[in-house]
Every structure is written in structure tokens, then in C-alpha cells.
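With one protein chain removed, the remaining protein chains of the complex are shown where they sit.
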Amino acid sequence: MVIVRCPPRRALLVLTCLVLPLSPALLACRGGMEVTAADASQAAESRGPAPTHELRVEAPPPPFTDGIFPCSDCHNDTDLPVNPVRRPLVDMHDDIVLKHDEEHRWCLDCHDAKNRDQLHLAGGEAVPFEESYRLCGQCHGEKYRDWRVGVHGRRIGQWNGAKEYLLCVHCHNPHQPKFKALPPQPAPTRPGRSPQQPQAAPAPGGASGGR
Amino acid sequence: MADEPRSVTRRQFGTVAAAAAAGWALTACGPKRLHDVPKDRLRTLIQQAEREYSDTYGKTVTVSDAGPMPGVLFGYALDISRCIGCRRCVYACVEENNQSRDPQVHWIRVLQMDKEHGVDFRHADPYYDPETVPQEGHFYLPVQCQQCRNAPCVKVCPTGATWQEKDGIVVIDYDWCIGCRCCMAACPYGARQFNWRDPSLPKDDVNPNMHYLGNRPRKRGVVEKCTFCIQRVRAGRYPACVEACPVGARKFGNLLDPDSEIRYIMEHKRVMVLKEELNTMPKFFYFYGT
Partner (left out) sequence: MTADLRRAVPRFVAGGVRTALKGPALYWWWLAFLAVLLISGVLSYIDQLTVGLSVTAMRDQVSWGFYIGNFTFMVGVAAAAVILVVPAYIYQWKPIKEIVIFGELLAISSIIICIGLVMVDIGRPERFWHMLPFVGYLNFPYSILAWDMIVLNVYLAINVTVVVHMLYRAFTGREYSKRLVVPLVLLSVPMAIGIHTVTAFLYNGLAARPYWNASILAPQFLASAFSAGPAILLVVLQILRRFTRFHIRDEAIWKIAELMAYAIFLNLFFHGAEAFKEYYSNTEHLLYTQYWFQGIGEHRTLVPYAWSAVGLNLVALVLFILPAARRNVVTLNIGAAATYAGCYIEKGMGLIIPGFTPSTLGEIYVYAPTMTEVRIAAGVFALGFLLFTMLLRVAVAILLGELRLAHSTADGMSEASARPDYAVAPPPYPVDAR
């Protein structure tokens, strides 16, 4: 780039003309929670963490397996009577292996026995699948509080505008929430001595070594 | 024999004065570092650059000249209890910031640490390559430019090619850097990379959304480093590494905004910085989320 010096006064004027239009962006400059999506001016009204039971978050729909929802297609009073006895499932849903406090809990501790199209809290209050975070938050309180303010969970969207939330279940399988180990992406190549020399493959373990 | 004082003739004085004046005028016409270029002239230069890059890479390239937003100081927090060392951030960064593929340039370096030794670089391994991560007995520490408030790299640069912007990002003027690598010697975090030969950037892989101080293609012989994805964050978006992290270990925001998640982390979590005793005052914080 070839650049030329310019009188300071003119630079100041140009700079001012550039900065002034940016000032409304100040209003959008916030990191808090949003009650509704995207609108920056609306965001200015809601400051601070909202009360738990009133929080509504815009998130993508829950990641149901294809064809599984609505559950009431099968689980209705006529086709399948409710069996509240705790047991391993054999006929259906046997592919779901519960590894989530399975010693003390089973399916109907979260899924509502009477209406399978929703979940229920410990006290019995019904919770739609779109608000499953409220159910998770009962036990995982700290995670829930962190997730509300954007500290827990994958972060996408705008740092100074509408935050995009994902439901807990978008990352955590509710039946086996612990993350599986992933294969790592390739290790960096070790510094080689010359451009012609092929880079040595990374040796397992140990940081040292050079050529 | 003692010297007789010789008087300067008018002709001699005139010659010298004319030479000095010409020199001064020339310095006004010559290139300057981007830090000192006035905004309108910068816009012209950037438009030139856009045309150049569009021609070279066959894509419509935009080079942003977005300045720092007032009232913004960027901060970054990384949850060490979450990072599994999958390196998706590393490669997301490579794609977003037009890093050279060969020779390989990575702005982020993930270190596999021993839980037994804690944050001890003597036991850090950046070349880990197991089947899956995380590995038992290890935790993972990604390191990139810490955007120090008291940046030693800015202090030592002899040409002033690197400086800290008002929103806290330490930037490099790639056209002004002479490649002396003083900044690399001065950086305690190994955050700066040098283009030891011509960077290679396949046309298809070019990210056409550039910033003049960020991810525009670099040349051989200059230093580069993480800029907090200046082309994204000055447009309100998160850096690419934040969005790429599959376990949500990375957090970013405006330190001056009391409602930001970065402030929440600073206030509620156990936060630390690397090599604190060096008083670099990084704006890249590490914390334990659990």
C-alpha cells in the first residue's frame, strides 16, 4: 500500500463523520441475556438475569430422532396403557441406554407418564420439550445459571447483540450426557530444517525433539 | 598548525538548506504505517487492496476498515475444565484468518498438560496425537495471542509496526513490518508466527471477508498472530474459535460491559492468566468452569 500524509484537521473531521454513525451501535453493545431474539433496542430494556421460571429462550427445536415425535401417536390411553413400574425396556426404546444417574432414576422421572409429549419437573409441573433446560436446571443448577448468562455451552451469534442459545440437549444427549471422546484434529507439524525436507510425523507423547 | 575557523558561504548554506527541505518534502510523500494514515486515504488504499485480492483469488473480497467501537475492551475467557483438546478451534482459525497451509501457520497452539504438574510448560506437549481426546491424566491448554494490556511485543518493535488498538486488540501492519522478529523474542506466550517463506493459500479456501489489520493475506517475511478475529468482532460477531468449540470452552465479550458473559466469568469464576509474574496483563483469561 502506498500512503500519503494528510492534514490533521481534515483527518479529525473525517474520523468524526465515521464515528458519529457508529454511536447507535453503543446501544447494541451489550452482553446480557435476551428475552426475545435479535432486536437490539428491545434488548436495552431487559438488564440483568431474568427470574428463572419466566425465562424463555429462542432456540432451535429439540433434536428429536426422525419420526419419534409426537410421542402421543403411540403413547395414548387407547394404544398403550401407562406402566409406571420401573423396568428395563425390551419392546421399544431399548436402543436407549440410560447413563444418567441410572441408579436412582428411570424414564418416567423426566418424561411425563400421562402426557408423553412433554416432560415434568420434580414437583410435577409440566414442561414442554422446548424448555427442557428447566428440567436439567433442577439438578444442574450451577450449569443452568451459567448457561443463562451465556457462560456455559457453545457460544454463537453476536457478542453485542442477540445471543443465540442452544438447548442443553443440542450438545448433551439427555440419556447419556457425558461427551464421548473425539478424535483430535491433526497435530501441528514439527518445525523442519528446510523447505525440501518432508515434515516428520509427530511422535506420540513428549514435546521435545526438533528435526 | 591550528585550524583557522572557516566561515560557511551562502552557497554552502543554501545547498544544505535546499537538500534538507527536499528531504522533508519527500518524507511527506512516502509511505507511512497504517496507524498514521488518515481515514479517507486509508479507504482508498483498502479499495485498492480489495481489487488486488479479488483479482488474485477470484472471489469478491471485502476489506473492512472498521475502527474500534467506543466503550469496548475485548476480553476472552477459556474454560480449562471443558477443553478436550480436539483442535477444532485451531483449524477454524486457519480457515477464517487465511493462514498459510504450507508452510503451516497456526495462530492457536493447544498444549496437552499433565494433571499431575498443573500449568507447567516444562510438561506441555503441542504434538499430542492420540486416537481420541481427552486423554486420561491430561488437561488441555490452548494458547494464542493474549492481547496483553502491557504488551512487550508492542514495546520492542523498532518500526512501530505493531500497536494496541483502543478496543484492546494488538494488531500488526503487515506492510510496515520489517521481519526483525524482536516481537517474537519478546512474547512470553509464543503467540506470534513468522512467514519463513511464501505462504500458500489455495484460492478456494480464501475467506473473502477481511479486515486490513486482520486476516488479509500476508506475505513472506512478516509476523502474524491472532487478532481476536478483528473482522468479526468489530462487526459484533464472535471470533471463529469461540463458535467452533464443540464443548463451549471459549467465551468472549466486552470487558467494559457489566452484563457481558466475560464479566460474569471474571466476577464469579476462578480466573487466572498465564505467566502473571511478567506483568503483561493479558486479556485472555483461563478459568475453571467446574
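We just call them A and B in the order they show up, numbering each chain from 1.
Here, contacts are C-beta pairs under 8 Å (C-beta built on N, C-alpha and C of every residue); 3 or more make two chains touch, one makes a residue touch a chain.
Being a predicted model, the structure only gives us computed values, none of them experimental.
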| item | value |
| --- | --- |
| Which displayed chains the hidden chain touches across the whole complex | A, B |
| Chain not shown: contacting residue from B:Pro130, B:Gly179, B:Gly236 or B:Pro258 | B:Gly179 |
| Option from B:Arg51, B:Lys155 or B:Arg270 whose C-beta touches the chain left out | B:Lys155 |
| Chain B, residues in touch with the chain not shown (by the definition above) | 1, 3, 6, 23-24, 26-27, 30, 32-33, 36, 103, 109, 111, 120-124, 126, 143, 152, 155-161, 176-182, 184-190, 192-198, 219-223, 278-280 |
| Where the missing chain touches chain A, by residue | 191-195, 207-211 |
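The definition used in the following text is that only the chains that are shown with their structure count from here on.
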| item | value |
| --- | --- |
| Chain B partner contacts - residues on chain A that touch it in the complex | 1-6, 10-11, 14-15, 18-19, 22-23, 25-26, 28-32, 47-48, 146, 149-161, 171, 179-190, 195, 199, 202-207 |
| Chain B residues within the chain A interface of the complex | 28-29, 31-32, 34, 36-42, 45, 48-49, 67, 69-72, 84-88, 90-91, 103-104, 106, 109, 123-134, 175, 197, 233, 236-238, 242-243, 245-248, 250-254, 257, 259-265, 269, 289 |
